[in-house]
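Note that one protein chain of the assembly has been removed; the remaining protein chains are unaltered in position.
Moving on, here comes chain A:
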Amino acid sequence: MIKKTVPNVEDALKGVASGMTFMLGGFGLCGIPENAIAELVKLGIKDITCISNNAGVDDFGLGLLLQQHQIKKMISSYVGENDEFERQMLSGELEVELTPQGTLAEKCRAAQAGFPAFYTPAGYGTEVAEGKETREFDGKMYVLEPAYKADFSFVKAWKGDEAGNLIFKGTARNFNPCMCGAATVTVAEVEELLPAGSLDPNEIHVPGIFVQRIFQGTHYEKRIEQRTVRQKA
């Protein structure tokens, strides 16, 4: 067994520096690497490029990095629900690259799986395709999209083991598996870190080969963005 555990978030984030590009898992606030984000805030590094489907809310998730003006560029598919984001974007402080959600996921997966680029129909004929190579296959038009390149991936899983194997819960899975192994270093934080052999190999979602460092996360808030309920009849 090749051991991937590190004792804490400080060790897990060794090597991060200003100007780097990071991938961060999560959809809205669901499944975000809360511990890694808190540590990035503490480290105070600047000029970060973040590849993340969303940009958090004002006081949670990537919103915490925005508050400290640590992010230079956001690559996302949807960036509503964040006033500070809007202010920085409109003032020109923050660069934003909007990418169709499926294309964003696949650009991560392509980096993980060794594809330099792929053709997708998403965005053909729209401003997203401007300046990009297009090609026809079987009478339909496609846009060439390159894989992302990133220095670190920060992902969050439900359970993990010492070998870096990961299991996710519910829709907190989202972009996390696609980002594993898609950057030079993948850092996984988990709600429950277990000894090797504790997880059933049949039930692993992401094999440890895609993870360089894994640590036991702490103090998960798991904030709900839109609490919707129904009444009991």
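Things worth noting here:
What we mean here is this: contacts are C-beta pairs under 8 Å (C-beta built on N, C-alpha and C of every residue); 3 or more make two chains touch, one makes a residue touch a chain; residues count from 1.
Note that in this section contacts and distances are computed from a predicted model.
Hidden from the displayed complex is a chain whose UniProt protein name, among "Potassium-transporting ATPase KdpC subunit", "Protocatechuate 3,4-dioxygenase", "CoA transferase subunit B" or "Glutamine ABC transporter ATP-binding protein", is "CoA transferase subunit B".
Only one residue in the set A:33, A:63 or A:123 touches the chain that does not appear here, and it is A:123. Considering the full assembly, A:100 is the residue among A:63, A:100 or A:181 that touches the omitted chain.
When the full complex is taken into account, the listed residue touching the unshown chain is A:172, out of A:37, A:147, A:172 or A:185. Even with one chain removed from view, chain A keeps its contact list with that chain: residues 27-31, 53, 76-80, 86, 89-90, 98, 100-106, 108-109, 120-128, 158, 168-178, 205, 222-232.
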